[in-house]
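Take a look at chain A:
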Amino acid sequence: MLHADGIRKTFGNLEVLRGVSLTANKGDVISLIGGSGSGKSTFLRCLNCLEHPTGGEIRVQGEAIAFKPDGHGNREPASKAQMRRIRARLAMVFQSFNLWSHMTLLENVIEAPVHVLGVDRKQAIDEGLRLLERVGLYDKRDVYPAFLSGGQQQRGAIARALAVQPLAMLFDEPTSALDPELVGEVLKVIRALAEEGRTMILVTHEMSFARDVSNQVLFLHGGLVEEAGAPAEVFGNPKSERLARFLGSFH
Partner candidate 1 sequence: EKTRVGFAPEAYPPFWVADANGNWTGWEVEIIDAVCAEAKLDCERVPVAWEGIIPALLGGKIDMIMNSMRINDERRKVIDFSNKYYEVPTVVVAAKFATVDTTPESMDGKIIGVQVSTGQQAYAEKNFAANASEIRGYNTQDEVYQDLAAGRIDVAIDGVVAMNEFLKSASGAECCESKGVLKRDPSTLGEGYGVGLRKGDDALKAKINDAIAAIRKNGTYDAITKKYFDFDIYGGD
Partner candidate 2 sequence: MIWSPAAGSIALLTTGGWGSAMLVGLARSLTIALGAFGLGLVIGIAGALGKLSGGAVMRQALDLYTTIVRSVPELVLILIVYFAGADLINGILTALGQAKIDFNGAIAGIVVLGVVQGAYSTEVIRGAILSVPRGQIEAAQAYGMSSWLTLRRITLPAMLPFALPGLSNLWLIAMKDTALLAVLGFGELTQVTRQAAGTTKAYFTFFFAAGCMYLLATMISNLLSRRLEARASRGMAHV
């Protein structure tokens, strides 16, 4: 359903991704792990074209994103309309949530359905309230993000993502900005989504969580996939020495 093939990305002279591939089928939960600066976030952002990959191909439900040269030695999406269509289906949950600060929680949730997908406002509100209830934030629907705790904001961001009925959800370190006490709360929601059969791709530092929830783990190192496989395999029996060292530094 979502294929990335040989994604490369350079920033100036810095080669961050040197050919990273990934295939996500419906219901897959894929974790990306790796050291700081290994390009996990960059790869995730390439998937929905927030960064324009320097090379490689991205296909969503068989449709390849078309690129053209951007005149500065990089590529950019050839059709803005296509890019927007695809983005709207790959909902991203940011590490720092990025809820829109001038909108209440409910307004955040219905914004994209109403203004991007053209859903009827009334219907979007019904659906939005249902989703907020689902993540336990029904009471907070009229509150502005600044007045929510980190964990509540994170769950709000998840509701916002769910509201566009995404093909796949992209999570960038969904818990790293949270208190240890809030981590559990958010992981619970993600785990529930996984059990529902949602397609998810997540960058995470929580190894135990990655092991728990995902059916595929990719270890990025030096801009390449150093090792990939089922979590039991990757965590239980790391083949690469680097992965072993990386896992050793966690307890």
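How were these candidates chosen? In short, all candidates are chains of the complex that A comes from, given by their letters.
Simple rule for what comes next: a residue touches a chain if its C-beta (ideal position, glycine included) is under 8 Å from a C-beta of that chain, and two chains touch if they have at least 3 such contacts; residues count from 1.
What you see is a predicted model; the values in this text were computed from it and never measured.
Interface remark: chain A makes contact in this complex with candidate 2 (options 1 or 2, touch as defined above).
On the chain A side of its complex with candidate 2, the touching residues are 48, 50, 80, 83-92, 94, 96-104, 111-112, 115-116, 144-147, 160, 164.
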